[in-house]
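Starting off with a structure, shown below.
Missing here is one protein chain; the remaining ones are kept as they sit in the complex.
Chain lettering (A and B) follows the sequence in which the chains are written, and residue indices restart at 1 in each chain.
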Amino acid sequence: MRLENIGAMIEVSGLGVTFRAGRRSIAAVSGLSFSVAPGETFGIVGESGSGKSTVLKAIAGLVPPSLGSIAIAGRIVAMRRSKADRRQMQFVFQDPYGSLHPRHTIHQALREPLAIHGLDEAERRIADAIAEVGLGREHFFRYPHELSGGQRQRVAIARALILAPPILLLDEPTSALDVSIQAEILNLLAKLRRDRQLTSILVSHDLAVVAHLCDRIAVLQGGKLVELLDVARLRGGDLREAYTRQLLQASRGYSRDDSAS
Amino acid sequence: MTEPPLLQVANLDVSFLQRGGGVTHAVRNVSFALGRERLAIVGESGSGKSTVGRAMLGLVPRPGVVTANRIAFDGIDLRSLSPRQWRQYRGRRISMVMQDPKYSLNPVKKIGAQIMETYSLHRRGGAGQARRHALEMLEAVRIRDPDLVFDAYPHQLSGGMGQRVMIAMMLIAEPDLLIADEPTSALDVTVQNQVLRILDDLVAQRGMALIFISHNLTIVSSFCDRVLVMYAGRIVEECDARHLHLARHPYTQALVAAAPEIDRPKAELLTVQRDPAWLT
Partner (left out) sequence: MTAGSRTIEPSGLVSVRRWLADEAPRSAAQAFFGKTWRGAMALSGNPAALAGFVIVVALALAALCAPWLAGGASPLTQDLAHRLAPPSSASWFGTDELGRDIYARTLFGARATLTIVALVAAIVAPIGLVVGTVAGYLGGWVDAVLMRITDIFLAFPRLILALAFAAALGPGLENAVIAIALTSWPSYARVARAETVTIARSDFIAAMVLLGAPTWRILLRHIAPLCLSSVIVRLTLDMAGIIITAAGLGFLGLGQQPPAPEWGAMVSSGRSVILDQWWVSTIPGIAIFLASLGFNLLGDGLRDLTDPKNL
C-alpha cells in the first residue's frame, strides 16, 4: 500500500470495515481512499447507512478496519493506539447528552485528560479551555444535566482540545442542536480552527453545514465513495454524479416537480 | 375566503405546574385561524409548537392545563369535550402523524392489523372491507408491495416506509384536519421529499387542512402556504410561506440568517441575540 500523498496529515487507503451480526456480515465501508492535507477541513457527507460515521470511528481507532490502512502524519497506525497516538487526534460526538459523564462536573470532565496524560498546571489549562469555548467560571462545577445542549457541546469541544491535538474529528456535531445554537457552534469551530490551525474531518448529513465549514467534500453512499469534490464545485452546481445532484437538489427543500418516488 | 375557518383558536394558554410551586407557560396567548390550507408552526425546541398541536387533540399530558377563549373545530367547542367525545374526533376528524415511526407504531402488531384496527374504530364494515381499504391506503402512499408490507412488522421497515405507513394509518378514516409533528425530521433528506410529496398529493386530493409543525425553515417555506413562528410559547410572526425571507420580526430574520446555505457562502453565521422584549 503506497502512500499517495506524502504531505498528507491523514491518509486513508482502500479502507474497508465489515460488521458481523450472527451469520451475516455487513460491509459498512468498502474501498474508500482519500487524504486530508494539514490545516484542511475535510467533509464527509451521506445519508443513513452511507458509512460516514464508521469511517470516522475507524480513523479514530474505535472500530477495527477489516481492509486497507490509515496513516497519520505519514505513519501507518495500528488498531491498538498508544497514549501518544491518542494525543494526536480527538473526537467530538453527535449527542451532547451522551458524550459527557453524567456524574462528573465540568471541571472533573476537563481534568480527566490532563490527569491521564500527566500534564501540569491543570487549573490554568482548564480555565483557558473553558474560556476558549465561550463558557465562564460559573459553569465549572455544574453537572451536564444542568447545562443546555449547546453548552454541553462546547464542553465536549473544550475537552477535545485541551490536549492540543493537531487533528479534530467531528461526528455530526450540530445535528442534535437548534439552528440558532448550531450557528453558534459552527462559528466557534471556525474560530478554533483558525486559532489552532487544526486539521479536521467533519461528518454530517447536512450538505449546507458541510459546505459552510469544509474545503473538500467526499460523498458516500452505501459505504462507497460516490464523488470527491471542492466546495467551489458544490456551490457552483458542477456535479458529476447523479446521486450528488440528487442530494443537492433535496437539500434545497421541497419541490413539486422533481420529487419522484 | 367565503368558507368559515375550519379551526379557530383564541388565546390558547398551556401551563405546567412545577414541583417547587412555579408555573411554566409552554404556550401563551396563541391565536390563529385555519382554513383548508397548509399552516406551518415553526420554532426551536421549547417554543411550544408541539404543545399547540397536542392541545388541538386534547393530548396535552397531565399536569398540563389547557385554557383558551376559543378552540372551535368546525363549529364544535373542543375545550369542553369529554373523553368519550374526544374519541369520536381523534383519528376520525383530526389526526396526527408524529416524528419517529419507531415510537408511534406498535412493535408487536403487524402493519396490516394496525391499519385495519384504525379503520374499524371509525368506519362500519367487516374485516374484509377493512382489509381492502388498508391495502388501498398502502397503495395511496406509494408502497410498491402493499401485500408484503401488510404482513410485516414495524421493525422490518425503513424509516421512510414506516412514516408512509403512519400516514396511511392516520388518513384511512379521512380526517378533515391532519396535524403533522416533525414528520420528516427523522428521515434522510432524499426520503423526506418523497414523503412530503405523498403528503402533498393526499392533502390536495382530499381537501384536508394541514398543520405542519417543524423546526426546519427550508422545508416549511417550500411546502406550506402560511407560517406561524413561535418563540417561548408565543407567536411572534405570521406570514406567507413564500415570503419568509422578508419576515419582519427580528427573531424570524435571525432564524433565517442563522442557517448556512449552499448557494451563498457566509463568513460567519448570524447568531440570535435574544431580546427579552420578545417575551412580552
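Miscellaneous remarks
One rule holds in what follows: a residue touches a chain if its C-beta (ideal position, glycine included) is under 8 Å from a C-beta of that chain, and two chains touch if they have at least 3 such contacts.
Values in this document were obtained by computation on a predicted structure and should not be read as measured data.
The chain we do not see here touches A in the full complex. Checked against the full complex, the candidates A:L15, A:L100 or A:A129 give a single residue touching the omitted chain, namely A:L100.
The chain omitted from view is touched by exactly one of A:G43, A:P65 or A:P113, namely A:P113.
For chain A, the residues touching the chain absent from view are 60-62, 81-83, 85-87, 90-91, 93-95, 98-103, 105, 107-108, 112-113, 116-117, 137-143, 145-146, 156, 159, 163.
Criterion: only the chains that are shown with their structure count from here on.
Within the complex formed with chain A, the chain B residues making contact are 44-45, 142, 159, 188-194, 196-198, 200, 215, 217-219, 221-223, 254-255, 258-263, 265-266, 268-272. Those residues of chain A that touch chain B in the complex are listed here as 47-48, 178-180, 182-184, 186-187, 190, 205-209, 211-212, 234-235, 246-248, 250-256, 259-261.
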